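One structure is given below, represented as structure tokens, and several questions about it will come after.
In this view, the complex is presented without one of its protein chains, the others remaining in place.
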């Protein structure tokens, strides 16, 4: 999903690992990787979160922001409270900021997940320096590909006219990835 | 820890993945692998549980029993209720019986963990056909070693005089393994 | 391939990593693992030889013998001279004895390979304490399975009547394994 309009706002009920709430607006000028996950999603735990941690480690913080988004759409009683997520982040040494995707009163999917049309977890979103969503992909990504895409976005100047570099991954869900109910 | 007295009773508050509660007495005649774990222990998730699942797959069920034991000693609010464990077992496709190690009113460690003197999770216990504990090890074990030890126990006849084949692994805790508070 | 007659003699033109030539007769009383390989067979390099090295490390030398057999059936100009094999064994830190399977003047396959009816490399042969071939399998084996089979053979007394414990792996060749021409 590529747009030339700004990436939709993150609808987050609480932030962890950050002293103050974050917003995409405040991050403009940086390339932003958002990793939407669930703490009980095997592919998130084994692949997507370690990959996001590697991005955090390999790219400079003043150029690339890495955010987690806990987008719980199932097992709410197990994953849907802050204490569970805090314990998880502690045990898995996830130290970048993580927002809890706001639950909806009326829909089964949390609000940011719905707004972005995410198909499940893990989903990676890449947002350029001008706040435009440039990659939206469900499932696993090669480290080499993700590194290349972030580097390409880093080379772009802020506030210029953007061209999409890559269409979103529309392929079927990989092993360990969790498609959301409406996406199946 | 090797003994010639029967392995202590499992003190379990609830059983999952089994229609009826289990006991070591009822399993006598089989070799029993017990994998003590916590759902938020990284080494349990990445190594010990997949290994126990491989044992389940490779050895015949009428000869080798594989049990999980959810021995929660930290993050009780996240791991310490049945719904959380059920969601975890579902997502990680753990289908062998799992007992919830009974919490103590007075001690920080659950009761089976205390009785066996476990140092943390993951801990693997191997019990022979006569109900004698033959291996107790904290941390990760090589697949080849575990396969060899189970096969050796399978060759022993029930109700004969046993000799310990291997001293327990007393080595320091590996990456990802969680030492219990009193064990540190 | 299971037999109750002794495993055929190894037909070896030269031995490396051993001061004196070896023979199955001289190894009787031990369980013997023979790993037939080629230095340019990817599955041998990435899986079978590291596995044989792990067997060497985990089982006692006075109970389990581990031998390599360099059974060259292709790329003779690259693999078929002693200096190439020596360099390979040095770089990959293979320190157990390795025999060079004797080339035939008349057939494309080396002699031991032909005698045993091997289908390619890697092939693992397990020989019991009485010199009887108990496993013959082409391709990759799980560490847990190989550990279990060796341990089971270790429990058997020498010079007793043997029963086959396992039929050979007749499954199709795995990735990286090299079927010999006549076996394709």
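Read from first to last, the chains carry the letters A, B and C; within each, the first residue is number 1.
Throughout what follows, a residue touches a chain if its C-beta (ideal position, glycine included) is under 8 Å from a C-beta of that chain, and two chains touch if they have at least 3 such contacts.
Just so it is clear, the model here is predicted, and its values are computed rather than measured.
Of the chains displayed, those contacted by the omitted chain across the entire assembly are A, C. Of the candidate positions A:26, A:83, A:107 or A:151, contact with the unshown chain belongs to A:151. Touching residues on chain A toward the chain that is not drawn are 51, 54-55, 58-59, 142-152, 154-155. The missing chain lies against chain C, touching residues 40-42, 45-46, 74-75, 77-79, 81, 83-88, 90-92, 178.
What we mean here is this: only the chains that are shown with their structure count from here on.
If each chain is drawn as a node and touching chains are joined, the picture is a simple open line. For the pair chain B and chain C, the fraction of shared interface numbers is greater than half, so the two copies use mostly the same residues to meet. Between the Cα centres of chain A and chain C there is a gap of 49 Å. Centres computed as Cα averages put chain B at a distance of 35 Å from chain C. Shown for chain C are the residues that touch two or more other chains, of which there are none.
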